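Quick one: the structure is below, questions incoming.
All protein chains but one are shown in place.
Moving on, here comes chain A:
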Amino acid sequence: MNAKEKVYHERFMREAINMAELALRSDETPVGCVFVKDGEIIGRGMNATNKTLNGTRHAEFVAIAGILEKHPISVLKETDLYVTVEPCVMCASMLRQYGIKCVYFGCWNERFGGTGGVLNIHSDPSVDKPYPVQGGIFREEAIMLLRKFYVQENEKAPEPKQKKTRELKTQILPMDIHAPKS
């Protein structure tokens, strides 16, 4: 990645980080994303598993649901994803089925990662076209947000609520954050 490309990608990853910060303020696991077509953001999302009681409401699903309110499904084939944490196996498969162009992410996801962290759903044999991925953009910031969330959760009373939120962390477990596998 040359300097010019770096500036381009960091601009969008900054927007994804902003979404993750919004998630943190909403007591959701801080994962955020933006979808970019022709240099323009066409959708934003953040994890919403706690609010919905639905363990599949990951940032990527939330953002695509918003995009499909205005755009045809085929728009995703011309779209890149910037997400603060590596997509999980579920989202990695969804993105491949929709035909996403490219995925850029911050930190790796050792528990659920579908684009290198655990499985390689983006490139494994499949009936759908593979897509390229690039991880490590603003990795430390993505990790720092997850750590903040973990601390925030632990400080929080009362016990029943804490238990509930812990059980709904399906997008990533904050204790699993790690550096890329060599």
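To be clear about the criterion, a residue touches a chain if its C-beta (ideal position, glycine included) is under 8 Å from a C-beta of that chain, and two chains touch if they have at least 3 such contacts; residues count from 1.
We take it that contacts and distances are computed from a predicted model.
The chain absent from the displayed complex carries the UniProt protein name "CMP/dCMP-type deaminase domain-containing protein", chosen from "E2 ubiquitin-conjugating enzyme", "TRM112-like protein", "CMP/dCMP-type deaminase domain-containing protein" or "Ras-related protein RABF1". If you put the hidden chain back, the residue from A:Leu22, A:Ile41 or A:Leu119 that touches it is A:Leu119. The omitted chain makes contact with just one of the residues A:Ile17, A:Val31, A:Met90 or A:Ile143: A:Met90. In the full complex, the hidden chain is touched by chain A at residues 52-56, 61, 64-66, 68-74, 88-94, 97-99, 111-112, 114, 118-119, 121, 124-128, 164, 167-168, 170, 173.
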